[in-house]
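Would you mind keeping the following structure in view while I ask a few things?
Of the protein chains in this complex, one is absent; all others appear in place.
The block that comes next holds chain A.
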Amino acid sequence: MNTPVTDDKAAYALSVKGLTVKISGLVALNDVSFDIEPGKIVSLIGPNGAGKTTAFNVISGYMPPTAGTVTMSGQTITGMSPHRIAAQGLVRSFQRTSVFDQSTVFDNLLTAFHLSGQCSMLQSLLRLPAFQREERRLRQLTNDMLDFLELRHRASEMAETLSYGEQRRLGVGIALAAQPKVLLLDEPAAGLNPSETDDFKAMIRRIGDSGVTVLLVEHDMHMVMSISDYIVVLNQGQLIAEGLPSEVQQNANVIEAYLGTGLKRAEA
């Protein structure tokens, strides 16, 4: 940015301040604040019901917060609709419904490159040269993405016929097609087998290396500890710890939060 940084939040790719969500009396998130530096892979962890998905929904605009703000490089995005937040460069993937089932893999990605086109309706209807050029460019982008996802051989298959692991990859590809600066991944490795998880980890690292800031919700602790630059821990809507993976592993609050649930399970 050329303008002098007046707000210190502008240095952060994503900054969450005092985020509170109350759903009919229940406090899902309570005054949560954290900052993410650009280009980092950050994991958001915590036991079930900690408020991770709620945090994702609020950050990506699918749920309004009761209080607090979310800023991207200093610009406030709270209150914007999801598609405008995506256009600002913050894109999320979903835990379950992650692909357009009844379209081919190619069309899934071509559709997802929506923000990369800007032809007007008139140009499209009259098939003007600008439209033809744009279609060629979007198709090229789609082919490149198929290569990145290693899904080229499945391009003309219906998305619903893909294996679970392939669908998850496609889901990430759809999010990447929106050219995010910040990518939110909601449990991308859930339900994958160990070798698929390794592939996935390598892919997230490649995404991170390409300069995209990644915020990850994940339960697989091996994956979290090996891939994250930074970790934020939530428990019952509260931020209880944040820091480097090694610091978080030693944190007394974190151990209690996780072991606490473990003990209860053991007694039950």
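The criterion applied here is as follows: a contact is a pair of C-beta atoms (placed from the backbone, for glycine too) under 8 Å apart; a residue touches a chain by one contact, two chains touch by 3 or more; residues count from 1.
Heads up, the rule we're going with is that contacts and distances are computed from a predicted model.
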Candidate names "Branched-chain amino acid ABC transporter permease", "FAD-linked oxidase C-terminal domain-containing protein", "Paired small multidrug resistance pump" or "Sodium/proline symporter PutP"; UniProt protein name, chain not shown: "Branched-chain amino acid ABC transporter permease"
Among A:H83, A:R136 or A:R152, the residue in touch with the chain that has been omitted: A:H83
Identified contact with the non-displayed chain, of A:I41, A:V105 or A:A175: A:A175
Contact residue for the chain not shown (choose from A:P47, A:G74, A:G117 or A:P245): A:G117
Identified contact with the non-displayed chain, of A:L125, A:A202, A:M221 or A:I255: A:L125
Residues of chain A (touch criterion as defined above) contacting the omitted chain: 60, 62, 81-84, 86-87, 91-94, 96-103, 107, 110-112, 114-115, 117, 119, 121, 124-127, 131, 134-135, 138, 160-164, 167, 174-175, 177-178, 190-191
